[in-house]
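Apart from one protein chain that is not included, each protein chain of the complex appears where it belongs.
On to chain A.
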Amino acid sequence: MMFSSLEGLVFLEGLKSCLDLLFGEQEEQLGQPSPLQFISTSDLKALFDFVQVSLTPASSDSWKGPVLLVDDLSVLLSLGATAVAVLDFIHYCRVVVCSQLKGNIVVLVHSNEDSEDEENELVVNSLCHHSDLILWVEGLVTGFCKDVHGQVMHWRAWRDVVQTYQYKIQDKNVTFFARGLSAAVL
């Protein structure tokens, strides 16, 4: 799990922080609660506080357009946070980042159509309703293909149009093309 904001790039690397939380020295934790405290208390407040402190600019004279990137939100569920707590967390982040600081939030979640993870589906559905732009990336229904690795659908909240592109991933970049314009067909 990783959080970052582009203003001065603040990273919170979950894998590293959780080691400090579990195996770190006792004294360090007295000063400030770890952002990943929710692993033991299942309370996401410390994480939100971290986001708020990191993104709020020191001087209020200039707007810098903070961006909060969350990779990936589904992991919070695996670490013991409830779906409602995760949605609350995102809601608080939206209030601070989108509304107060006029910034953006980009969130990655896992989902697939035949998933049985109801908690995760709840988070995904709810996020879909709150998002302005949704990119839905999935593999082809008909299976693996060498020239087309999958398709990405995107739609905006205020327009009822779904656009679909297919893509092929190379080592360093991804090429997008309209359906049926892949090297496999042409």
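One rule holds in what follows: a contact is a pair of C-beta atoms (placed from the backbone, for glycine too) under 8 Å apart; a residue touches a chain by one contact, two chains touch by 3 or more; residues count from 1.
What we mean here is this: contacts and distances are computed from a predicted model.
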item: Per UniProt, the name of the complex member that is left out, chosen from "MIP18 family-like domain-containing protein", "Elongator complex protein 4", "General transcription and DNA repair factor IIH subunit TFB5" or "Ribosome biogenesis protein ERB1"; value: "Elongator complex protein 4"
item: Residue in contact with the excluded chain [from A:Lys64, A:Arg94 or A:His110]; value: A:His110
item: Residue among A:Ala46, A:Val67 or A:Cys145 touching the omitted chain; value: A:Cys145
item: Contact footprint on chain A, counting only the chain that is left out; value: 14-16, 18-19, 21-23, 39-40, 42, 74-75, 77-80, 110, 115-120, 140-146, 148-149, 151, 166, 169-174, 179-180, 182, 184-185
